[in-house]
Structures are given as structure tokens and as C-alpha cells.
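What you see is part of a larger complex, with each chain still in position.
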Amino acid sequence: MRNDGRKLDQLRNVDIVTDFTIHPEGSVLITVGNTKVICNASIEERVPPFMRGEGRGWITAEYSMLPRATEQRTIRESAKGKITGRTMEIQRLIGRALRAVVDLQKLGERTIWIDCDVIQADGGTRTASITGAFVAMVIAVGKLVEKGKIKELPITDFLAATSVGIDAELGEILDLNYIEDSSAQVDMNVIMTSTGKLVEVQGTGEEATFSRAELNQMLDLAEKGISSLIGHQKEVLGDLAVHVLENINKQEDSK
Amino acid sequence: MRNDGRKLDQLRNVDIVTDFTIHPEGSVLITVGNTKVICNASIEERVPPFMRGEGRGWITAEYSMLPRATEQRTIRESAKGKITGRTMEIQRLIGRALRAVVDLQKLGERTIWIDCDVIQADGGTRTASITGAFVAMVIAVGKLVEKGKIKELPITDFLAATSVGIDAELGEILDLNYIEDSSAQVDMNVIMTSTGKLVEVQGTGEEATFSRAELNQMLDLAEKGISSLIGHQKEVLGDLAVHVLENINKQEDSK
């Protein structure tokens, strides 16, 4: 039995609140167990200098934790004057993942800024950030369509993320909380689309290794969890979800 | 008439939620109109190096805004690698204000870290931070009493803050929202106790001046607003509020 009573292949409770704050174009509060992340999407009507004039859009992400999102207070990165390697890795991961399901050509020369601010942490903050950020991004981009700035929703598929790992006693488990994450021998973050395509796989043995069979079992668990997370996304996205499904079908047809 | 329909001496709607997140010793979400601030209080069992061995406690504060707390996205201070002058001023102000109503001797050699993170901004973020932080601090310190680490609650009075200002057409107004704040000729932040004592007065004419009569009218408004804010604090603090009132009475008696 897992420390919080879950089955090995069971996600924690998931809740996605939209329109969480009033200013951002897309604003989401995602809750996965005790992990809570505010995911805001902002539209900027220009791209970074290195992309100007190419007619394509860009998506970039920033990630931060409130000092007391954690059990022990952590020092603010602004107070330290620099961003940790962990934060940089996560920011790059979020941006890269979202770009995999956006047609940047159709987005046009504008930037979507994703801000993921963890207000409460209990493991899986980067995967919750991605799952929530996808919803905030679709809402923000939906407003561009509404205002007639772009003709169609440039989202090619749903996208969600979860963590899987190997526990010394339990074996492969889905959606690790903080205690499980701290003691796991192998930790893997998986980002997938609704059509079962992989966007990112990051499996890591900290002072340990894993076999290809174990890798496959972890991927099976991740696929199951992500499918459920995308179910939650579809529910809160409503009409926008329908548009994304239409986009997926069009791509299938054109193959 | 004010832009949001309020009377000149009317506060915006105030709401104070306690136990907002699970990790901090004191965790509050304060809402003043459209301004929302998470105020967390953390206890650290030691003081900064310059105070060691003196047997007194310390209170220090940090303040930050989420990038999309504002209408336009603002760059993270961690990304810039340095803290702005505005943030530094506010952090110092919050810490100084709270120290005015804490008996640092009775607190003992420990530090209270106050983290004020604005998740939605519409003017008055620093005063809302102080009003909310007071509640978070009392709750955190109350737990020290509960655990027997200190004998009595070292809080000497209630403390709240609001802004007042002078509008070119309306004259003196209470609790300015962002639009009012942007156009006010004079802006003043006032921090007061429940016994009507001033803790801090910061009146500023940006490219303007003000007379002593105007100063007095602004202070009258502030006094009224702060009295109401302290009413909200008493309500959510319950038994802890009773302890603070007893402390106030003891001080009166000993005079």
C-alpha cells in the first residue's frame, strides 16, 4: 500500500479552476493532491529578437515556487540574485513541451508567456505545471481567435504530464507525492498527447539504474495517468476542447 | 462619485482567509477589492548573526508580485537578477511595521519570516500585505504559545494599514484602487494600531505638495479605515484576538 492509500496506478485528486485571477489572458489554478500551481498565460504581440520577421510565434515559460510552498522555507531566487539550475531545467521543459502541440506558424508573430507559480508543493510540481499551463494557454489563444486576430485555434493536440517512478518495495508507481519522490530509486517525467505520442521522456536513476522492461512498465502507467488528466482538461475547456478535437481529426484525415 | 461607486470614506470589500496553504505556521489570503495577497509567516529558531546572544527575536519580510498580478505582465525580479527599489522599500516597511507591535524580548531568539506574494493587484498591495501579514504572524506566534515554546503571546496591539490620497476633483479619499492611485496628486500610506497610535506615516506628493490641513483630513480617513480593518482581523483571529486585547489592557493598567 502507498503512503497515502492509493493504488500503484492511481492518480491523486485533480482539480482545474479556470479564470483564477482577472488580469491574465488565461489563468488557471491546478490542484493535484496537495500540489497547487497558478498557471497564467499572457499574450505579447511580438517575438524575441532572434525570431523577428519569420512570421512564426513563440512560447516561453517561467516557473517559481513561493518560499513556503515547501515544508521548509526556501530562499527566494530574486533574493539570491540568480535562478537555480533546477528552475532553469523546469522552465525550459515547460516551454519546449507546449511548443510541441502549437502550430507556431498559425500563431503568428506573437509570444505566449507561461508563468507557473507553485503556491503549495507536494511532488510533481513540474508535471502539474505543464498540465495546467496547457489549459491556460488554450484559453489565452482562444481569445485571439475570438478577437479575430487569428483565424483558427493553432493547437494540434491535448498535452499533459505526470511522473512515474520505481519504489524499492512497491515497484512501478504513478504520480509520486513528495515522500515517494524522495525515496524513489528511479524518477521519470513523461509528457504525452491525447493520441499517445511522446513529447518528452526524462527518466533518471539517482545513484541507481533501471532496465528497459522497467522503462516500459513506467511508460504504461504514465499513459494511463495522462489519459485521465486530459479528460480533466477537456471538461474545463468545453467548446475549446471541441476545436482541438477537430484539429486532431483534420490531421488524421490528411494523413 | 468614485470610479467604482464608493463613497470618499469607504473601504473596498475586505476578506481574510486563514489556513490558506498547509505548510506555513501562519497562512492568510487577504482580499481588498481586487487586490489579493498571500501572506505566510514562518518561524525560524534563530536570529540573524548581528543579533545572536541578545535574547531578542526578529521579524523580517519579503514581498513579491506574480508577473501577471498586474494588467501588463511585469518581469520577474529573479529573472532580472536584482530586486527593485520599490520592492526593497515595501519589504523594509512591512518588517518595521510588524516589529512595532511585537515584544521581541518575549518572542525570544527566533525569527519570523513574513512572505507577502501578491497574486492579483489593484492598488494598495503594500497596505493589504501589512494587514494580512499581521494576522498570519499572530497565528504563527500563537502556535509557539500552544507548543509551550513561549509563555504568553508577545503581541502588544493590533496593526493594520491603508492608503489615503488627494484626488484633484474629489479631494481626500480612502483606500485608493489602482486607477485612483495613478491619478492622485498626493498618496499616503498610514499604519496604525487599534488604540489609534501611528506606527508609520508616509505621505508623498509626486510633482505636487499638500498642506497640513490636508494631511490631517487624510489621517482622519485613515483612522476610520484602519479601525474597520482591525474589526476584520479580530473576527478571524478569534481566541487569539482575545489574548491581544488582554495584552492591551495590561499595558493600559500598568501606566
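Letters A and B mark the chains as written, and numbering starts fresh at 1 in each.
Convention: a residue touches a chain if its C-beta (ideal position, glycine included) is under 8 Å from a C-beta of that chain, and two chains touch if they have at least 3 such contacts.
Keep in mind that this is a model prediction, so the values were computed, not measured.
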Hey, this file places 2 copies; any idea how many the whole complex holds?
6
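The definition used in the following text is that only the chains that are shown with their structure count from here on.
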With chain centres taken as the means of their Cα atoms, state the distance from chain A to chain B in Å.
35
For the chain A and chain B complex, residues of the former touching the latter
21-24, 27, 34, 36, 38, 40, 42, 44, 62, 64, 66-71, 73, 76-83, 87, 113, 115, 117, 119-121
